[in-house]
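A single protein chain has been omitted from the complex, and every remaining protein chain is retained in its original position.
Presenting chain A:
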Amino acid sequence: MTVAQDPSALTFECETGNYHTFCPISCVAWLYQKIEDSFFLVIGTKTCGYFLQNAMGVMIFAEPRYAMAELEEGDISAQLNDYEELKRLCVQIKRDRNPSVIVWIGTCTTEIIKMDMEGLAPRLEAELGIPIVVARANGLDYAFTQGEDTVLAAMANRCPDKAPESEKEERSGIQKLLNFGRKKEDVEADESDYAKHTPLVLFGSLPDPVVTQLSLELKKQGVKVSGWLPAKRFTELPVLEEGYYVAGVNPFLSRTATTLMRRRKCKLIGAPFPIGPDGTRAWIEKICSVLGIEPKGLEEREQQIWASLEDYLQIVRGKSVFFMGDNLLEVSLARFLIRCGMTVPEIGIPYMDKRYQAAELAFLEKTCNDMGVPLPKIVEKPDNYNQIQRIYDLKPDLVITGMAHANPLEARGINTKWSVEFTFAQIHGFTNARDILELATRPLRRNNNLKDLGWDKLVREEAKV
């Protein structure tokens, strides 16, 4: 446990790591939908398959572009040849689905039996003629959203370093989207909307509408987004030349950021993340300042958004929220909710990269000081059992937690919001600030409706924890 000397600085603690979160292989659920020409092959056991099948719910039935390579006893004891086995499955995938890329997701089992996926992939790639990207998104090393980080870090190495002139237009998927259906002259005229700056590539998987929204926000400032990692298709991965600027949109992408800096020689713009109107404004301002652009109209825009949130703000003001921690969005969400007028006694988080999140942490501190509320305690690798004892003591108005704890806490009269929803809802940019509050206030609004019924505590007194 490290306690910072300065009482007005954030405190960081580390507990036992006995907490509930999703396995990082869950990233295939949103990444296969995002990257339309991909196929994700999870190389693991029945346990992995069972998790995916249940966590994905109905998506399973929509003929997903992902599957399990289920390891059997013969694979574990190396009676079967990994290369031959993987080849057999990948040939079948190629025949049935013909994807532009196969992503192998390594699991705990492949780690323990030390399957050399990085070694096998290039050989099979050459033989099969389909790119094979290897990401080790296992529960031994990572939590939930960090799965995406491992996949994007692997993809960062596949981005072309220079596009041939003729293809340049083809590659910039977002520009094409924005210029959709326009004449060439219009497109050229459009170019004048942008300031001259070093190319900027954003990283982080977001739903397409959010990609469009954030790109438009930057366009208003004259900032051109040259590409996005990941793009809609694997074949449209952005060009990354040495010296390009990159900026992250999500707080869990530290490996990707590191890869972009070290392997691709890009320059990282460290900014708070565009979650909440405050975060979005700070994100844009930081990007503008690095690119040497004077941002305009942002303050009014932020004010407008805050004004439109007033009905929700009235519900949350003065209330407290406790983050148990499972998806790494916690710091950004806490910072936004503090700006909304809430207090946050504890931010649980699976893993805290103080360098990648530096700007966000500074912004959190500033926000607390601005709002005159105490700084939260940040608990890395939390212990859920201890947290529940603290929740009983603190009696927060809202607990943001995983589904394993949500119903039991509700039965004890504690309002909860299921944390995974923040991962799948659209929460980025000015436009979606309302959606975050819609989620955060839902339990408060619902329980407001029921408050006179006297049904707060629905477990017997003697019931144990």
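Before moving on, here are some points about what is shown:
What we mean here is this: a contact is a pair of C-beta atoms (placed from the backbone, for glycine too) under 8 Å apart; a residue touches a chain by one contact, two chains touch by 3 or more; residues count from 1.
Keep this in mind: contacts and distances are computed from a predicted model.
The subunit not displayed here is recorded in UniProt as "Light-independent protochlorophyllide reductase subunit B", chosen from "Protocatechuate 3,4-dioxygenase subunit alpha", "Energy-coupling factor transporter ATP-binding protein EcfA2", "Na(+)/H(+) antiporter subunit C" or "Light-independent protochlorophyllide reductase subunit B".
Of A:A67, A:L298 or A:I400, it is A:A67 that touches the chain left out of the display. Of the candidate positions A:M371, A:A404 or A:L450, contact with the hidden chain is made by A:A404. When the full complex is taken into account, the listed residue touching the unshown chain is A:P209, out of A:P209, A:G243, A:G297 or A:P374.
Considering A:E111, A:E125, A:E241 or A:E365, the position touching the chain not shown turns out to be A:E111 (whole complex). Residues 17-24, 43, 45-47, 49-51, 53-55, 57, 60-61, 64, 67-73, 75-76, 80, 85-86, 88-89, 92-93, 108-109, 111-113, 138-144, 177-178, 180-181, 208-209, 212-213, 216, 304-305, 308, 385, 388, 402-408, 411, 430-431, 434, 438, 458-459, 463-465 of chain A touch the missing chain (whole complex, contact as defined above).
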